[in-house]
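Take a look at subunit A:
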Amino acid sequence: MSDATSGPTSAREAVLARVRAALAEATPADPPARAYGHGAAVADVPALFAERVADYRATVVRVAPSGVAVAVAEAIEGADSVVVPDGLPEEWLPAGLQVVHDESLDATALDRVAAVVTGSTVGIAVTGTIVLDHGPGQGRRALSLVPDLHVCVVREADLVADVPEAVSRLVGSVTAGRPLTWISGPSATSDIELERVEGVHGPRTLHVVLVGG
Partner candidate 1 sequence: MRVALFATCFNDTMWPETPRAVVTILERLGCTVEFPLEQTCCGQMLTNTGYAREAVGLVERFADVFEPYDAVVAPSGSCVGSVRHQHAGVARDCGRPDLALRASAGAGKVHELSEFLVDVLGVTDVGAAFPHRVTYHPTCHSLRMLRVGDKPLQLLRAVRGIDLVELPGAEECCGFGGTFALKNADTSVAMGSDKAAHVRATGAEVLVAGDNSCLAHVGGLLDRQRAGVRVMHLAEVLASTEVDRAQSHEPGATGRGQR
Partner candidate 2 sequence: MSATFVGMPAFPTAAREALGNAQQRRNLRHATHTIRDKRARVVAEVDDWEELRVAGAAIKDHVLTHLDTYLEQLEESLTRAGATVHWASDAAEANRIVVDLVRATGSQEVVKVKSMATQEIELNEALEAAGIDAWETDLAELIVQLGHDRPSHILVPAIHRNRAEIREIFLREMGAVGEPAPAGLTSEPRELAEAARTHLREKFLRAKVAISGANFAVAETGTLVVVESEGNGRMCLTLPETLISVVGIEKVLPTVADLEVMLQLLPRSSTGERMNPYTSMWTGVTPGDGPQDVHVVLLDNGRTSALADDLDRQALRCIRCSACLNVCPVYERVGGHAYGSVYPGPIGAVLNPLIRGTSSAVDKSLPYASSLCGACFDACPVRIQIPDLLVRLRTRVVDEKRGGLPSGEEIAMKGMAWVLGDADRLERAQKGSELGGRLLRRRTSLGRLPGPLSAWTDARDAPTPPEETFRTWWKRERG
């Protein structure tokens, strides 16, 4: 037996040995029988998604593909600077908009940017959740975190009904080593008397542009 205090390898052996000793007599439990739902029967997924996102006091607008740029323009009105990730479809941005491109902005520089526009990977109707896998058009994680306004474009084609469906779609991203950020409304806290307050460290405003067709 190795000495548990003499180094990392021995601590590893000590913990694993204790685990094995504890389990020596235990009856192994089977993997779960998954009797819960997968793909809830939702009549109108985009409508439910829009409703549930709005429940978190996020703004949701529904547009046709041709209307994205106008909706984005409205969302960022008043923001004096806007950052966009590489790979964001050009047609989503209002013509002539001055944008900051995300090249090696450090945190302090990013903190001076007022708004960010990103795409998304999956939207979940039942929970009103948007998932970013930070692929092209979504940017690295800090980008959609530090600016105070997050305008997020979600395609109806990327919507699913429930969490299990979403996880099925996201397994590939995780296996490929991508980080995921699940966003359900603007940042919030209930730490003071359990009263929900929107807007703490993450973007205080979440503006979702839901693209139909």
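Basically, a residue touches a chain if its C-beta (ideal position, glycine included) is under 8 Å from a C-beta of that chain, and two chains touch if they have at least 3 such contacts; residues count from 1.
Quick note on selection: all candidates are chains of the complex that A comes from, given by their letters.
As the structure is a prediction and not an experimental result, all values here were calculated from the model.
Engineer: Which candidate among 1 or 2 is in contact with subunit A in the complex shown?
Structural biologist: 2
Engineer: Quick one: which bits of subunit A touch candidate 2 in the complex? Just the residue numbers, please.
Structural biologist: 4-5, 8, 11-12, 14-16, 18-23, 25-38, 52, 55-56, 107-108, 111, 124, 126-129, 134, 140-142, 145-146, 163-164, 166-168, 170-171, 174-175, 177-195, 197, 199-203
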